[in-house]
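First the structure, then my questions, so here it is.
With one protein chain removed, the remaining protein chains of the complex are shown where they sit.
Now for chain A:
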Amino acid sequence: MDIHLRNITMKFQDVYAVQNINTTIKSGQLVSLLGPSGCGKSTTLMLLSGLYKPTSGDIYFGDKNVTNMEAEDRKIGMVFQSYALYPHLSVLKNIMFPLRMEKVPKKEAKERAQAMTKLMHIEHLQDRKPGQLSGGQQQRVAIARALVKEPKLLLLDEPLSNLDARLRLEMREEIRRIQQEIGITAVFVTHDQEEALSISDHVLLMKDGVIQQHSKPQSMYRYPCNRFAAKFLGNPPINLIETKHGQTQEKLHLHTYNQTKQILAAEQRDVTIGLRPEDLYVSSKENHLISGQVIHMETIGRDTMIRVQLQEETVRALIHPDATIQVGQTCYLGIKEENIHYFNTETGIRLTSHEGGSGNGS
């Protein structure tokens, strides 16, 4: 069942939480709604669930217009950020609850709920109350409850944000496993880019209620369609260097960078170039793009990160740990030309179009 959002707008008093969204979520895919807090991703999820009704626009589940259908009737499963397990019911009864509402016979409901506990590896917890479970276990119960009625669509609202780092990693793989095992369409809200990039088939990046980019995780990372997308994805964040049109590029050493030279010359406006820290490497005085004094250096696990002073700004680079560089030295950094991103400084929009996602495509 494909899900279509057509011109969806949601207004709270005078504030637009979601503005004129058009997108399609393909059947069987896991799609992440990604963005900073207040970007409208949770509102979009609530609109899909039917707990919110859009101010205007239509939502289709397959061919069916469900815009005005109540949440009770949409036959969806939802996992809440706080899990919202009924505290007075045992794990098994929590999972049986949606089936009881559908008037499934008690015996069958119990069997289906027990099958769910098996899938989620929580058979041994059936008789416990939610208060006696750890965060990860509660999470599993919440997913089991969402899936037990075999919904067409599973919605997850920041499901991992209440877990500690290690458990988060485990649960996100678990969510991916379950989703693929039963082949359900799932929408996953998160503000964590790593979560979104690691488990989704598609990422829908939002800002201020507007979709910025909808594409496969990798192409979103490699070809961000605007400066916001470039900045939001990647850790440490991308380096953005503004250049002024028609002036000599003091910050950049374009000696061997012919393509860059051409692009900057061809554009009749200011251009911002983006350099991902991991794409930069230590180069020679002849072939470098940028150079400056190393003002900071740290090694975290396998990565060595340096900060280089480039006039009034600093540039971060992840370099090979073996590189013999010390704080205070002048460092020459190079990058492959195809890894340089160009954005219109004024609008933030990407200049060179590559294959992969764009605004509302793919």
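In this text, a contact is a pair of C-beta atoms (placed from the backbone, for glycine too) under 8 Å apart; a residue touches a chain by one contact, two chains touch by 3 or more; residues count from 1.
Keep this in mind: contacts and distances are computed from a predicted model.
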Exercise for the section: Consult the UniProt record of the chain that does not appear here and report its protein name from "NADH dehydrogenase subunit G", "Molybdopterin synthase sulfur carrier subunit", "ABC transporter permease" or "Cytochrome c oxidase accessory protein FixG". Expected result: "ABC transporter permease"
Completion exercise
Missing-chain contact among A:A84, A:L167, A:L240 or A:I263 belongs to A:A84
Practice task
Kindly state which of the options A:E70, A:E286 or A:E337 is in contact with the chain not pictured.
Solution key: A:E70
Exercise for the section: From the listed residues A:S49, A:S161, A:Q180 or A:N344, report the one that touches the chain absent from this view. Expected result: A:S49
Completion exercise
Among the options A:E102, A:D127 or A:E337, the absent chain makes contact with A:E102
Exercise for the section: Kindly state which of the options A:R145, A:K251 or A:R350 is in contact with the chain not pictured. Expected result: A:R145
Completion exercise
Residue list for chain A contacting the dropped chain reads 49-51, 70-73, 75-78, 80, 82, 84, 86-88, 97-98, 101-102, 131, 145-146, 149
